[in-house]
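Below is one structure. I have some questions about it.
Here the complex is missing a single protein chain, while all its other protein chains stay put.
By letter and in written order, the chains are A, B and C; residue numbering begins at 1 in each of them.
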Amino acid sequence: MPPIGVAVAAVLFVIGVGALVIRRDLVFKLLALGLINSSTILLLISLDAQRSTMAPIVPPSVMTDVADPLPQALVLAAIVISFAILALALVFVMVLAERYHTTDALRIERAVARETKP
Amino acid sequence: MILLVLLIVLPLVAAFALSRHRPLTGIIAMGVLSFLLAAVYALQGAPDVAVAEAAIGAALVTLIYVLAVRRAGRLVVAACDVPTLFHREGTRLVGLEYEILAGFAHEEHLELMVHFASPEEVADTVQSGDAEVGAGGMLPADQHGCLATQAHLATALFVIGGEGSDSPPTWRRDDLDQVSEMLRHEVRTPITIDLARCLALGGDAIGSDGVQRLSEPSAYRFLVAEDRKELHRKLDRYVDQLRSSGELDVLIRRHVR
Amino acid sequence: MTLVAAPLVSVIGGAICLMMGRRSRWIAAFTWAISTGLVAYWIGVVARLGPVHETLGGWDSVGISLVMDRPAVAFLLIEQLLTGAVLAYSWRSELRSAFYALFLVLAGAVTALCMSVDMFNIYVLLELLTLTSFLLVAYERRPVQIWASLKYLLLASLGMSIYLFGVALVYAHTGSLGLQQVGDHLASLTAAEAGWIPVAASLITAGIAVKAGVFLYSLWLPAAHGSASAGVSALLSGLVIKMGVLALLRFSFILPIQHALTVLGVMTGLMGALYAIVETDAKKMLAFSTLSQVGYLLIGIGAGSEASRVGVLMYVVAHGMFKGLLFLAVGDAGQRLGSTELSVLRARRHEIPAATRAALLVGCAAIAGFPFVGGFWAKEWLLQGSPPLQQALLWLLMFCTTVVFSKLLPAGLARGRGGGVRHGGIPYVMLGAGMPLVFMLSRILAPGQATGTADATLVQAGWSLGVVAVGTFVGVKFRVLQRMRVPRSVFRIEESVLVMLFGVFVVLAVVLVTSP
Partner (left out) sequence: MMRRPRLNTILAVALAGGIAGLLLWSAPEASRGGAVATERVRELIASTGASNSVCSIVLGARLLDTLFEVLVFSVAVLGVRWMLERGGPDPSAGEPRTHSVLAPVAEIAESDVVRRSAYLLFPPVTLLGIYLAVFGHLSPGGGFGGGAVAASGLLLVAVAVGAQTVARRFHEQALARLEWGVVAVILGIALVSFLLGAPKSGLLPAGVPGELTGGGWLLVYNLLIAIKVFLGGWAIIHLFIEHRGEI
């Protein structure tokens, strides 16, 4: 039985994918994508949660059983990357919204198709 | 124990956030989710990640979402271009409905943002929340899924074109250019059209004998999305005020002969 | 000398471009020259001494390893060639410094990715690649490009999340991220302990396939590549896609995904060709053809023999050259004619500059596998290293490719000068002249080996000629093929997401069925 955090991460992933497909509003699509990224982060952090929840930041004198620092380091990168992608995607959505006055994916798709094939 | 509760709450918050109708609610709920996640990380022995998640995931991300979707301080109007009602002259906007909305926006300290669209799109954009008010010769017939304000100008409907044809009149709500194009090519189908558009087309395009006035009266209104009851109430009250103070008549006289 | 010098020099050049804000193209050219020097040095070292391994900073257990081996050499070679050609192509077009900066960052990320053998490092670099190519696609900021970019970003990001799931699984089970260590650990597992491997393998493969231009997963690709400017399309098709293929190649050494790759290869090869045949726009057709060409590479990787891998590496180099050449040539022609519709290209072929027409002809011949041009040598190795079934599939793909390019071929056949090209044809020469190099490449990639006798080569040349002739005949004669109806709704975001997730199960099924 894997740690409960892993199960929660899996559930978050399902919710995220569901919303990504169901919601037509691009803002919600981005939120869903953020949730999917969060679920990977939660997964990495929770993999080892049953053994130790002691932070791997220790004064040199005390050395107990600590949590694995490597996934934490990876996750830091993942957080920053997901922020970067989100900022850029959001700007793109803003630009599209200004052009087409909507954030609805289906309508933008149609409008773009109309523009390319006159 | 706290950890367990937090972990169980997470999916609920996520589902709540992603099933909202308004983006802002969803964004704020996702911000809350990020804070909860940060707490989970801190409790699972990853304070570094918790700090990063709180600073970037919760604060910065939520912030830029809010900055991107904020509507505060503006009134977004989707309008159909109809002379005398809502019309673009070069870079200027003119027309009766434009003046009413501009006055309303001024009163409410809002910046008026206008984008033009075809009549179908106007109702559509208002309904989906991409615009707040629909204007430009909107008739009760346009009102699918939207609230309409009270009438601000009475109008009549006319059937034009298609002499000698038995087919029922179609309700043309295209661009005026397209309508006049159709008329010029003597399309056999009769067209129902409202007064403002009929006037805008001009006599030569229609041919006086082809115009037939329908008996039922109609009136122009503004469209407001169904979930913006507050806005609807305010706009309605504003039109009411204009009418009772007589300003509306002045405006109508200025724009409509 | 450290291996990271080459990528770091590139990205530092990119940063300096934006710091200075002017003279960017000179900085870019200078940086390109330095990194080319470094790459040439390392290629020399590998050719003489064999693969070089380096663990950065001496961190053994948690550090990042880089390796300079034969795959890295091949990919670096095409990287330098293609970036050089695109730089020459855009030399006169007055681009802003941000373009050069992104270009250099892209080059740096690709260089690092060529050498990276760390699962998480691959993730970071692929994300950087996504982001830079995402911006480069939207460079002209037309709404079509922005929309294509956004779709690309959504799907790529989802793909990378799936990849990270796979990495998390592998890390949880093996405790390391380096491919070498993971491979060693996997080899020591008993069958009872290895139940998770297919799951991790399918997640990782599906995640990377999104970037690698595999049909099911990369439905964003045609829109993005077709709408970007010519130089950017050349880079994306020739280089960025290949990075996904390289990652798959590296994973295929440690995970049991060979057969899955073969299946994906056949799928992407045939479907890509099908969509390319019915496409009416030259750039989009090239983009779909890239999907189809990835099929060769995946089938080659899937065949799993030494010779087929050499063939894959040679084909990567060859494809980078001729696809780059074709994209640049179509871009030039489109600029002249104002449209990249195939019918326009064919009808007004006299107005296309002569150099561009020549480039189109050479590109078409090379991609179709015309004897002794470009892809021919690579295909020889591929065929030699593959079992009969795969050989038949490769021939089939080659036939489809010929049918596809019979549509573009007439645009190159005309007389007259048709005016000059803006860049003086330098990029054409760089990519076109590079093609004979493909033949030489086998000396480095497979020292001391040969593909067999000269007679065998001649026989293969005969067969290739036959296939090319029949393919061209079919393509020209049976125009009805181009009017086939194919479903288009799969290119919407929602469907793409579903199809992509479904792909995970496709890979899983194949891995489970074929594992002993």
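The definition used in the following text is that contacts are C-beta pairs under 8 Å (C-beta built on N, C-alpha and C of every residue); 3 or more make two chains touch, one makes a residue touch a chain.
Since we're looking at a predicted model, the values are computed, not measured.
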Touching partners, among the displayed chains, of the absent chain: A, B, C
Which residue of B:Val9, B:Ile28 or B:Ile64 touches the chain not shown here: B:Ile64
Per the touch definition above, residue among B:Ala17, B:Val40 or B:Val76 touching the missing chain: B:Val76
Touch criterion as defined above, residue of C:Leu8, C:Ala29 or C:Ala461 at the omitted chain: C:Leu8
Sites on chain B contacted by the missing partner chain, in the whole complex: 19, 21, 23, 46-52, 54-56, 59-60, 63-64, 67-71, 73-74, 76, 88, 91, 93, 102, 105-106, 109-116
Absent chain, residues of chain A that touch it: 1-3, 6-7, 10-11, 13-14, 16-18, 20-27, 43, 47-48, 50-52, 55-60, 63-74, 76-77, 79-81, 83-85, 87-88, 91-95, 97-99, 101, 103
Interface with the unshown chain - residue positions in chain C: 1-2, 4-5, 8-9, 11-12, 15-21, 56-59, 61-64, 98, 101-102, 105, 108-109, 112, 120-121, 124-125, 127-128, 131-132, 134-135, 138, 140-143, 146, 162, 165, 169, 171-176, 195-196, 199-200, 203, 494-495, 497-498, 501-502, 504-505, 508
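We take it that only the chains that are shown with their structure count from here on.
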Best-connected chain pair, where connection means C-beta pairs in contact: A-B
Whole-Å separation of chain centres (CA-atom averages), chain A against chain C: 28
Distance between the centres, which are taken as Cα means, of chain B and chain A, whole angstrom: 33
Chain centre separation (chain B, chain C; CA means) in Å: 46
Residue list for chain B, restricted to those that touch at least two other chains: none
Residue numbers on chain B that touch chain A, as the complex places them: 4, 7-8, 10-11, 14-15, 17-19, 23, 26-27, 30, 33-34, 37, 40-41, 43-49, 52-53, 56-57, 60-61, 64-65, 68-69, 78, 115, 117, 125, 128, 130-131
Residue ranges of chain C in contact with chain A within the complex: 62, 120, 124, 127, 130-131, 134-135, 138, 141, 143-144, 146-147, 149-150, 153-154, 157-158, 161, 164-165, 168, 171-172, 177, 492-494, 497-498, 501
For the chain A and chain B complex, residues of the former touching the latter: 4-5, 8, 11-12, 15-16, 18-19, 23, 25, 27-28, 31-32, 34-35, 38, 41-42, 45-46, 49, 52-57, 66-67, 72, 75-76, 79-80, 82-83, 86-87, 90-91, 93-94, 97, 101-104
